[in-house]
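This is the structure I want to talk about, given as structure tokens.
Omission of a single protein chain aside, the complex is shown with its protein chains in their original locations.
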Amino acid sequence: MDIGSRNDAVPLCSTAFVINGQQFTLELHPWVTLLDLLRGALELSGTKKGCDHGQCGACTVLIDGERINACLKLAVSLDGARITTIEGLGSPESLHPMQKAFIEHDAFQCGYCTPGQICSAIGLVSEGRVHSRADIRELMSGNLCRCGAYTNIADAIEDVMGQGRNQIREAAE
Amino acid sequence: MRPFSYTRAQTVQAAVQALASDPQAVLLAGGTNLIDLMKYEVERPGAIIDINRLPLNFIDDLPDGGIRIGALVTNSSVAHDERVRTRYPLLASAILAGASPQLRNAATTGGNLVQRTRCYYFYDPATPCNKRQPGSGCAAIGGVNRIHAILGASDSCIAVHPSDMCVALAALGATIEVEGPAGRRDIAFSDFHRLPGDRPELDNTLQSGELVVAIRLEPNHFAVHHTYLKLRDRLSYAFALVSVAVAVELSNDRLVDVRVALGGVAHKPWRDRLVEAEFAGVVADEEAFQKLAERLLSGAKGHGGNHFKIPLAAKAIVRALKQATSGRLQDQAAKSVQ
Partner (left out) sequence: MPIQSKAVGLPLSRVEGPLKVTGGARYAAEYFQPGMLFGVVVPATIAAGQIASIDVSAAERFAGVVKIFTHENRPSTAYRDSKWKDQVALPGHPFRPLESDRILFDGQPVALVVAESFEAARDAATLVRVHYLPEESHTDLMRAIHTSYCPPIPRAKEMMPPPPRGNAQAAFDRATNRISADYRMDGEHHNPMELFATTVLLGDDGTLTIHDKTQGSQNSQDYVCNVFGLATETVVVRNAYVGGAFGQALRPKYQLFFAVMASLDLKRSMKVEMSRREMFYLTWRPSSFQTVSLAADREGHLQAIRHHAVHATSRYEDYQENVANWSGLAYRCDNVELSYEIVKLDVSTPGDMRAPGAATGVTALEAAMDELAYEVGIDPLELRLRNFVHRDQNQDKDLTSKALHACYREGAARFGWAGRSPEPGSMRDGVDLVGWGMATGLWEASMSPAEAKVQYCANGTVVVSAAASDIGTGTYTILGQIAAECFDLQIGDVTVRLGDSTLPKTGVEGGSWTAASSGSAVQAAAKAVIATLLKHAGELHNSPLARASADEVEVAEGRLVLEANHQVGVAISEIMATAGLSSIEESAEVGPDKALARKFAAYTHSAVFVEVKVDSELGVIRVTRVVSAVAAGRILNPKTARSQILGGIVMGLGMALHEEGMIDHRTGRIVNHNLAEYHIPAHADVEDLQVIFVDEDDDKASPIGVKGLGEIGIVGVAAAISNAIFHATGKRVRSFPITIDKILESEIRQ
């Protein structure tokens, strides 16, 4: 078969999901990833592409509340999913507490990994498995930051968790 | 990526049929390895069968006190399942040592079993690789091979299996349930992954058209004395240079049952039951651990860049045995080695 023309022959897949509260029903090629769909046709470029291979975490979004690398998900496989991206968390006028804490603690420099860090941090908090600073570090390690803002990111997360339940403590380490 | 068709399977039987009828078809579960490999042109399926809707997302108690984990349960769900945490904490610990929270949220139990090697050359379609393209040669032999195998390798492949979860399963001795055109069958964990031999393109013993349905774990006595120790090039979010899963049953300071599985050193999670058996009844002390490590690694062979793995594995085995026998399991968040 002539591989060069096959991409035309594959039927589009009808896919429906909710992104940031808004219902979408789209006709998609199966080889479009969620990340490219967000950053392309949907113009939701807050979700970042840093490696496209699940190696950096910049594309982290929340799918049905769980943090996921959008680069490794085919969009068509998410039929029926509820997806939250950075744009769905807050706006400059009405920031999510995690977004506020990131600003206050200077938890970013260039800002490129930031949406992924924030989505990941929100996933982390809702998972409820942090008992120490070391836990924050380990459980945020899927989000690389080349500007090296890790210390401030951990501070921001600790701050938000402290607001919530004030029980984060430095582990005996 | 190459153009591919996409269908969603609604039943296991339908998935098996679709898989068996199209040699170009592959199964999509969490996608964390498959989509990655497709973007690098290493996997070029003509058809994708999405199995995420199959009813394989369960963790069931078995009458014998064991547990059955469906192929579609995510790594996170397994690691945080209360029954797994209390009865198979080694499995939970190993899973939490792997990848990242995001990847563990997507990756599935079945997908973890069939994930492919991280060899640099396997990932690069422009280089020879017998695993990717049988007969093309092995660029890792004589090349950059610090992450490669020291045990069970062949002249045609020195790649390693990258999983952490599977190292724990090897130590625990799981059973894998698969379904194929010929029906359902069980595969003992030790028989599931292969050594490369002269067929490195085959990672495991799944037959054409077969898919993993579940894994079963028997009840065991390892909930106290176990550990998963992973050594890597950075402290998280990196593949193992060497990892060790140890499960021990002790009686009066003697090893009743000792199991040591190694990750990052071979084409499959490495375990040697004969060597383990030699140490049954032996006093659990450092001397015994050293000997056990020595015996386990007696056939180890380096390829230049990975010679260091031999002494590193030996030390890691000893330390892991110390951790397990003393009940100080490795905490995957605290980065000091216990």
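Should a chain be cited, it is by its letter among A and B, assigned in written order, with residues numbered from 1 in that chain.
Going forward, contacts are C-beta pairs under 8 Å (C-beta built on N, C-alpha and C of every residue); 3 or more make two chains touch, one makes a residue touch a chain.
Quantities reported herein were computed from a predicted structural model and do not represent experimental measurements.
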Sites on chain A contacted by the missing partner chain, in the whole complex: 2-5, 7-8, 29, 31-32, 36, 39-40, 43-53, 55-56, 58, 85-87, 89-92, 95, 99, 102-104, 106, 108-115, 118, 136-138, 140-141, 143-154
Positions on chain B where the hidden chain makes contact: 1-3, 39, 41, 118, 120-121, 123-124, 126-127, 139, 142-144, 146-147, 231, 233-239, 241, 308, 311-312, 315-316, 318-319, 335-337
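Just so it is clear, only the chains that are shown with their structure count from here on.
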Euclidean distance of C-alpha centroids - chain A vs chain B, Å: 27
Of chain A, residues touching chain B in the complex: 3, 6-7, 9-11, 13, 30-31, 33, 52-54, 57, 60, 66-69, 71-74, 76-77, 79, 120, 123-124, 127, 129, 132, 134-135, 137-139, 141-144, 171, 173
List of chain B residues in touch with chain A within their complex: 1-6, 8, 28, 30-32, 35-36, 39-40, 48, 50, 52, 76, 80, 99-103, 105-106, 235-237, 332-336
